[in-house]
Each structure stands twice: as structure tokens, then as C-alpha cells.
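The complex appears here minus one protein chain, its other protein chains still in place.
Naming follows writing order (A and B), and every chain is counted from residue 1.
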Amino acid sequence: MSNNISTGITNTSAPLLKVTNLQVKLPVAAGTLNAVRGIDFEVQRGEMLCIVGESGCGKSMTSMALMGLLPQRANITASQLNFDGAELLSLTERQRSGLRGSRMAMIFQEPMTALNPAYTLGNQLCEVLRRHRKVSRQQAKERAIYLLGKVGISAAEERLDQYPHQLSGGLRQRIMIAMALMCEPDLIIADEPTTALDVTIQAQILRLLRDLQREFGTAIIFITHDLGVVARIADRVAVMYAGEIVETADTTTLFNAPQHPYTQGLINCIPTPGKTPPGSRLQAIPGVVPSLIGEVKGCAFRNRCSRAEERCTTAPALIQATQAHAVRCHFATSPVPSTAIPCEVLHESHQR
Amino acid sequence: MPDSTTPLATRTSPRLRSPFASLSARLPRHRTLLLGITITGLLVLIALLAPWLAPHDPYAQSTANRMIPPVWHAAGSWEHMLGTDRLGRDYLSRLLYGARISLFIGLLAAFISGLIGTTLGVLAGYFGGRVDAVVSYILTTRLALPVVLVALALASLTGGSLIMVTLLLGLLLWDRFTVVARSATVQLRDAEYVQAAQALGASLPYILLREILPNIAPALIVVATLEVANAILLEATLSFLGMGIQPPLPSWGLMIAEGKAYMFFQPWVIAIPGAALFMLVLAINLLGDGLRDISAPGGRDE
Partner (left out) sequence: MWAFILKRLLVALGVALTISVLSFSLLQISGDLAIAIGGPEATAEQVEQIRQEFGLDRPLIQQFGAWLWNAAQFDFGRSYYYQSSVMELVAERLPVTLTLGFLSLAIAICVSIPLGVAAALKRGSWIDRVAMAIAVTGQAMPNFWFGLTLIIVFAVNLQWFPAAGSESWKGYVLPAIALGYYATPAMMRLTRSGMLEVLQSDYIRTARAKGLSTTSVVFKHALRNAVIPVVALAAVELGFMLGGSVVIETVFSLRGLGHLAWSAISRNDYPVVQAVVLIIALFYIVLTLLADILNAALDPRLRTR
């Protein structure tokens, strides 16, 4: 079993992950679900990229496609899905599973159900290391204890003999993080890792991820629906809407000069202490996301966009606003005041 | 909003269909269910029309015509299509009349056990607490009893008349009704319309019979179907072991028992009633499984 597949020349300046025109199609009862409709992005080594969007925008599909965890009926295509020199889509299933857990790891949304109830934590932690590296049982155990310490779990040695149900959700998510780090992967994909947790635990886990990322130099793709989280941890942000990336920029640019009306809408909807009058209701973008079953014509956001006009019925191209800032909108070159999108009263807020 | 009328997508999401529409849409596609309905229907029809369909008197003995093989044997004849038994009685006629016995016992026993089991289950589910504990105790005790053995012993003591065997089976086979009725009632107990009825001061019988029972009926019908099949099998077993239906009645189990001594040389004497029994029970089971599939939302996967 090859643990490290040949990655060609490891060029440290080349991006760790380069995705070009990734598409994911799923056959469903009513037709074909175009879950991801041709997205491009890069992840640099040691970088924290946030992919943000509403549920159903294709962000989880993207992460599952990168990991190779989608069901076989899913149709995944890409011009480029390059992970450190290796074309993921041309690898055999065996080679893909050699990468999973070893060089790219994943943390899931639901820590309560993501661990196998039948095995001890030690078993599940050591298993991944022993699958990918030639280490003894004892070495694996030492590594597990070391990492449990790193993720802030006390009495690590006793914890190894415990079962998942004996731990709280926050602790379980720490275990999942330790598990992802077992093989020192180059890339971790974290799919809404804090969504299911209490707010205080959320903050702890976010800080932990940020610290570990700096310490180990791991690149992280952090998937979330919560712009508040993005602001706290991201180096760069990609905003997804209806299966497309509509805007990418570094975090500061995105929050200070958002160009896509959808991004502007999202940012306007974040209540800010000091700015949002106390007692005012949370705001949201009006309208609903279009169905992705069948083909979407033109700009997918135009039915919710106050600036929409005739040309929006044709699909907008990706426009490079600056070198590091790309926007998929016909209006992108002309700067837009950030308050242009009125937000309507929201009855059910998107805070979870 | 400008331009909101232009269709965004070439296809909108499909309209949700009513549960009834989806049920009737699923029915023709459920091939095993259709098969079950067809065969069961056919056999019920045969049982009802047995006096007109049977070519001979099922009880008429004829020493001259003993053990005639079926028509596909060299020695067979169209006079006795399925041959005759050791007393010269026409096998086809006995088989047709046997369908009546099987179905009569199956349906009546399932009805009796349905009454007992549903009553216990609904009470346990509705009241919970002590009532539930008592019912579950009775249920545990009943499950611990070896059904075949107890049925054999009691049938032997009571003489094995048709009614007695039916009653016995009814008294023994109520366990699944109780389990299903109980869990279905527990789910309904806190439903809003039940609580509304309670708040309006509806009487207990009204709540149990008008609010609960109709809503657990689909699940009970599925159990009843499977229990009919179960009772038919058990009756055949009792009769085969000589403690159930007594001669000269043409029970299929009894026909197999009577043919046992001849089976080495004339295997058809047990093959024919056995195949009939298998077919009837299979068809009813397919019917029951199919009903469960289409009545469960989304279709159960079992």
C-alpha cells in the first residue's frame, strides 16, 4: 500500500490545491441536480480559505468532491483538480483512499454522530495513523496522547479508553480535530465544524483551529454559512451562491469592499454592535435561491437582486476587480456603495 | 424587482403530490404487491366457488380408484386431474375444499387475535405506566410459551374441531398486534387532535375508537394480513401432527399427513397440497409486505 503517492516536483510556491471548473451533478428523482456549477479556486500552503454560503449552495458538495466521498452516482468533472501535483480525478480509488486521512483530512459538522459508538477513542484515533504510516501500536498511542494535549483535552491517556458517548459535543469535536491531525495532513477540510456547538464552545474551537493551523502549517478549507466566523479566522474568502463562486477576495477586502450584491447583502445582514440599533430585527436578503435541478440561465442571483436588469439574463463572467479579488457580476467593475441592498425584515434569522 | 418574471431555471421543482396520489401511483409499480393481490384474490375466489368448481364430492370414497396419479403421469386420467388419495377421494376436489378451511381458519383466527392484541396494545400505549407494565408482562409470558406445543396440547385436549382450532389459534397469535398497536398508539397519544379531543371532554371510548383506532388501522391491517398467513401455516402444522382438523375434513396439512406414508413412491401426494399451502401463504405474505411498503411514508426498506 503506497502511503505517499508520487506528487511530482513539490514546488513550494505552487498552490497546494488548484481547482478549475469543478462541476458536480447528482441524478435525483426530478432530474439532474447541478450542485456545483463550474467553480475555480486555489488554496495555498498553510492558508485558511473560507467557503461561505447558504445551505444548498454547493459548499458541502465541493468539500465532499475534493475528498472523494460523494456517492458513485454523483458525476464529478473538472478541468483541473490538482492536489500538490497530483490530478485527483485521474487517481484510482486506492490512491485516493491513500491520500484521505493521510494528506487531506476532514472534520464534519456533527461531532455527536461522526464517531463510531462501538469503539474507543484511542482505537479510532490510532487507526488512521496505523492505516497510513508504518508505526507501532505504542507510537500511534503516543501520537494520539500528544495531539489530545494539543487540542486541549486533559487526562488524555484515560480518554483513549473512553467511548464517544461519554464525551460532550465540544470534546468530541476536539477529538475529530486531533484525528484529522494524526497524519499531519497538508490540507484539512472543515465542513461547518462549529455549527452544531454552543456559542461559547464555538469560539473555543475556532481559536483552537486557528492556533493549530499556525503551529502545524496546515492549509484549511473552512466551510461555513456564518460570515461572523469568516471574519474571525479566514485569510481568504470564497462566497458561493447557487453552485457558483460569486466572489473571492482576502478577508479584509471582502468585508470592506464587497462587490457582488449577494456578498453585500450577506454583510448587511450581520448585526454589528454599535451600528445596528438595539432592538431592531435581524435582516435578510429577500427571495429564494433558484432550484438547481435542470439548467440555470443567466445570473442565478438576479431574482433577489435590486440592481438586476436586462443583461443579467445572460450569465456574467468572472471579473478580476483587483489581482486578488474576483467577482461574478455584470456590475463588478463599477464600484457599488455597500448599502445598496435593502435588507428586509427577517422572521427566522440565520443564527443557529 | 425588475425582470423577476423571466424564468430562472428551465425546470422548477416538482409539485408535491398528495399522499393518496403517491399511494395510488406506487401501487401499480409495486409488482410483488400486485402479484400477491392477484394470487390471493384467485385463491379466495376458488375457495368461495369450491362447490361449483370441484369435479367430484370431496368426501366420496371409492375403493376401486385408490391412489390414481395426476394427469401428467402415464397412469393419470382427466377424470381425476390431480389423482385420488388412499381412499379414492378426488384430490382436486379435496384441494379446492381445503382452501376454504385454510382461509376460514386464517381469517377468523386473525380476527380474534386482532381483537385481543389490539385491545391490549391500545390500552398499554394510551395509558402507559402500570397498564403498560401489565400488558408487557402478559406479552412476555405469551412469547415464552412454545406456541406449537401449547396449541398441540390444547387442541388434543379439546378434540380438534374446526371452531376449537380456530379459537385456539386466535388466543395464541395476538402478540404482534399488541406490539404494533402499542407503539402506534404511543405515537398518537400526544398528537394534537387527540389532545384536542381530550380537552373537549370526549369520552375515553370515543377517543380510543374514533381518534386512535382509525389512525393505527393501516399498521394493524398489515399485521392482520401477515397473521392470516401465520394462522394458516400453524393450522396446517397442527393438522399434520394429527391434533388439528380431524378426518375426513380436507385440511391441506391433514392431506400431507395422510400422504406421508406414500410419499416415497408417490411424491405428488404431499407435493400438491404442500405447493397449494406454500402458494397461499406466499401470496398473503407478499400482499402484507407490499401493503407495508406502500403505506409507510417513503416506502420502508425491508
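In this text, a contact is a pair of C-beta atoms (placed from the backbone, for glycine too) under 8 Å apart; a residue touches a chain by one contact, two chains touch by 3 or more.
Note that the structure is predicted; figures quoted are calculated from it, not measured.
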Original post:
Where the complex has a chain not shown, which of A:21, A:55, A:116 or A:306 is the residue touching it?
Top reply: A:116
Original post:
Residue-wise, where is chain B in contact with the chain that is not depicted?
Top reply: 137, 140-141, 143-150, 152-154, 156-157, 229, 233, 236-237, 240-243, 253, 256, 260, 263-264, 267, 270-271, 274, 277-278, 281-282, 285-286, 289, 301-302
**OP:** Name, in rising order, the residues on chain A that touch the hidden chain in the full complex.
**Re:** 67, 69, 97-102, 105-106, 108, 110, 113-119, 127-128, 131-132, 163, 165-166, 176, 179
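The criterion applied here is as follows: only the chains that are shown with their structure count from here on.
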**OP:** Indicate the whole-number Å distance between the mean C-alpha point of chain A and the mean C-alpha point of chain B.
**Re:** 54
